[in-house]
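One protein chain omitted, others in place.
Moving on, here comes subunit A:
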């Protein structure tokens, strides 16, 4: 990768490694402190790079795995309008995954490596997608609550210190707003429908509420990565702070829907100017994280199968490209097997 090559060159010219490192650390720290963006070919601490790869990979994987629970309902959408909307949403999730994979690749990892690690269970995706979509109302609850929680998390990421990640998030947040609104509208239609439809909407909210709160991650005092990520301005707000913000947003939205949030302890706290809410079952969160959620096995198996069954398409496209590549031209596309370039222009 370019950054590595540049490092080595400079070290040779300037002599002692320590002095060079000190200069670079200072330059990096100053850029972060000044709220400037770090770009792919800038020097950055190894741990910063590793943290970003871990977080962006998990984020990209979540988008791709997140296609499954909703795609489950495309063939059974109750109208052509709803079906077209749902297909557009699932296609967006694929797009979001691709923006994020591209952004992650600027850090020196490859698409192939990222997918291998997902398939081998060595990189995670959001636990929320290990819950099943049992009824049509779940599509609405996912849009309102799951995408709503994601937006609350993602809006501050638009100001993340790593340029390509921040730019990907700007694009994603713009598109995510449609996801949330279509879900809310879907739930509203059910809530105002027949008694059975209303009950279906309430049941979906009952099942998705708590897992949505868990999407913000462990409480601040138990979050292993938070402090360093905040110092690096990868993260701008703590897990608990974002979770509280989300609850405050949802309470009036639930009222407007005519649905109840399944937490008897939610009440306005005049003194703190925010809502109090009940205790989250972190044992459940840990269990799902460890692979014991309702759908962990199903999700990863389906992802692996899709990848394997798509191999012939990738092979055919590569064979076609090789066959039709211009013989000897300086402007030709790189051969399919050549090593991918680093992103010269930062992506996304």
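One rule holds in what follows: contacts are C-beta pairs under 8 Å (C-beta built on N, C-alpha and C of every residue); 3 or more make two chains touch, one makes a residue touch a chain; residues count from 1.
Here is the rule we use: contacts and distances are computed from a predicted model.
Candidate names were "1,2-phenylacetyl-CoA epoxidase subunit B", "ABC transporter permease", "Thiosulfate oxidation carrier protein SoxY" or "NADH-quinone oxidoreductase subunit D", and the UniProt protein name of the unshown chain is "1,2-phenylacetyl-CoA epoxidase subunit B". Residue A:111 is the one among A:83, A:111, A:124 or A:304 that touches the chain missing from this view. Among A:241, A:255, A:297 or A:315, only A:315 touches the chain left out of the display. Checked against the full complex, the candidates A:41, A:54 or A:304 give a single residue touching the omitted chain, namely A:41.
Taking the complete complex into account, residues 6, 9-10, 39, 41-42, 88, 91-92, 95, 98-99, 102, 105, 110-112, 167-168, 171, 175, 311, 314-315, 317-321, 324-325, 331, 333-338, 340-345, 347-348 of subunit A touch the chain not shown.
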